[in-house]
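The complex is shown incomplete by one protein chain, all other protein chains being positioned as in the whole.
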Amino acid sequence: MTGDGGRQVLRTVNLTKAFAGDGTAVTAVRGADLALEHGEFAAITGPSGAGKSTLLHMLGGLERPTSGEIWLDGKRVDQLSQARWAVLRRRHIGFVFQFFNLVSNMTVADNVELAAIMGGASRKQAQARREELLGELGLAGKARAAPARLSGGEQQRVALARAMANRPLLLLADEPTGNLDSATSLGVLALLGRVHSSGQSILLVTHDSRVASAADRVISLFDGMVVDDAPMTAPRHPMPLPDVLRLRG
Amino acid sequence: MRMPLLALLAKESAHGYELKSQLEQIFGEAYPAPNIGQIYVTLQRLERDGLVRSQDVVQVTRPNKRVYELTDAGREAVIDWIDTPSEGPRVRDEFFMKLALSPLAGTSDRLGLINRQRRHYLSQLRGLSELAVAADRRIPRLLIEGAILHLQADLDWLERCQEDFV
Partner (left out) sequence: MRAMARWIRADLRASTARAVVVAAMAAGVVTALLLSAGLLQGATNPWQGLFTATRGAQIWLHLSPGTDVGRLRSQVGGIEAIAGPYPATAATLTADGQRTRVELRAMGPRLPAIGRPLLVSGRWLTARSLPGVVLEATFAQAIHAGTGATLVIDNVDETARVRVRVVGLAQTADQGFYPDQTPGLIWVLPGLLREVEPDAGHTEEVVGLRIADPAATGLVVQQVVTQLGSSAVGTVSTWQQVQQSMARRDPLLGLLLALFGLMALGAAVLAIVNVTSGRVLLQTADLGMLKTLGFTPVQVMTMLTAEHALLAGCGIAAGLLAARLLMPALLGGVPGVSAAAATLPAGWAAVIAAGCFCVVLLATAAPAWQAGRVLPVAAVRVLPPRGRLSRIASIAMAARTPPALVLGARSAFVRRLAAALTISGLAIPMMMITIGLGFWSTLDDVQRHPADIGLAARVTVNPGPLTTAQTLRLIHADRQVLRAYSCVLAEALVPGETTTITTLGMGTSGHPYPFHVVQGQLYHAPEQAVATAALLSALGLKLGQFVRMWFGGVPVTFHIVGRIIDPQYGGQLLAYGRDTLADEGAAAPIGFYSLILRPGVTPSRAVTALMRASGRRLDVAEVPDPADQLGIVRGAVAALIAVLAVIGLTSLVTTSLLGYRDQLRDVSVLRAMGLTPLQVRAALMTRTTVLALIAVGVGTVVGRLFSVSLISAVSRLYGLGAGIGSPPSAWMLAGAVTLAVGAAAVAGILPFRPPGRLRAAAILGP
């Protein structure tokens, strides 16, 4: 977890977020220290209410931390204005939510193109990038469809395309498979894997341990604090079939 | 049975009946009531293996009782047992025992215990996931899925334990 700040794509120092409830203050995140290297895929897990989403939203500039520092690619970003954050999100950060990932009154293709245009591409470039992404995701046929007509899994895949439209430094995903059945989740997971293998840095929040296990590193959050942060080790030995049986026995 | 007894003795020396009642007290309904005979047999085996030693205590009004205490080797064994991640469903009980008894052993913090176990499970999960993708026949795949689901359940349970204990 060390390494000089300039090389890590993301680093936080003592990040805290407290909400003022009615009367009582609720601390959603306490003193989180994390770091993510370029090209790393990390998963944040923990029980619901542990503060995972809040943490992720802070890293994407969608929530303002109460205290602490956030460093993105060696530059400090936690004190940036909303406007600067917005610019960051256009070019360098891709964000995928659990729901409402697509603008509802535009087609699928428009959504991806819009993201590209907002990131600075020309119309032609945006169109080309959209075709490329949707093709890779196997959704080329649905380009003209309205988002509401897509299944959950398809919507999430389009959301990924949207988030990846500008080849961001960092991809942040909040429970991307939260709404999906296990089979579709696997599909999205495989997609994430492919994206990762092409060099994308990914930080995702999940309560699905299977998804978490696919990451390079798993960060456990409990009651707002990071309780564990360890790289995933390969299993002790490759598992031949009989071992599985023994496992069940 | 061996390791729980060792763990109990790590805290203080006791004789058979005390150990039995301690076990019952700690595990209550969830654990099948240990047979005092089994306990004595296990204790004797442990003594033979050099992990405990016994001593007779003279009592005036009652028959003598035999008190057992942990040897250094025994203490080592307990620490080793607790520090080593456990396996499988049946061994889950083992993990739970470790979790319940570790403060008595004074060895490691519960959080660290939980973390280590979780990491192990996750690693296994990853292995199984990769295996599941590779599996081309149905029965093995289902078996693997079953194991994955168990593991996921275990991980969830781990979280619950974390909520309660920590």
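When the chains are written out, they are named A and B in that same order, and each has its own residue count from 1.
We adopt the following convention: a residue touches a chain if its C-beta (ideal position, glycine included) is under 8 Å from a C-beta of that chain, and two chains touch if they have at least 3 such contacts.
Nothing here was measured: the structure is a model prediction, and the numbers come from that model.
Listed by label, the shown chains that the missing chain touches in the whole complex are A.
Looking at A:Arg89, A:Lys142 or A:Arg217, the residue that reaches the missing chain in the full complex is A:Arg89.
In the complete complex, the residue from A:Asn101, A:Ser185, A:Thr206 or A:Ser220 that touches the missing chain is A:Asn101. Touch with the hidden chain on the side of chain A covers residues 53, 57, 60, 62-64, 82-83, 85-91, 94-107, 110-111, 113-115, 117-119, 121-123, 126, 144, 146-148, 159, 162-163, 179.
Assume only the chains that are shown with their structure count from here on.
Work out the mean CA point of chain A and of chain B, and you get 38 Å between them. Residues of chain A that touch chain B in their complex: 46-47, 209-210, 212-214, 218, 220, 222, 227-228, 230, 232-236, 238-239, 241, 244-249.
Interface residues of chain B facing chain A in the complex, by the touch rule stated above, are 87-89, 111, 115, 118-119, 121-129, 131, 140, 143-144, 146-148, 150-152, 155-156, 159, 162-163, 166.
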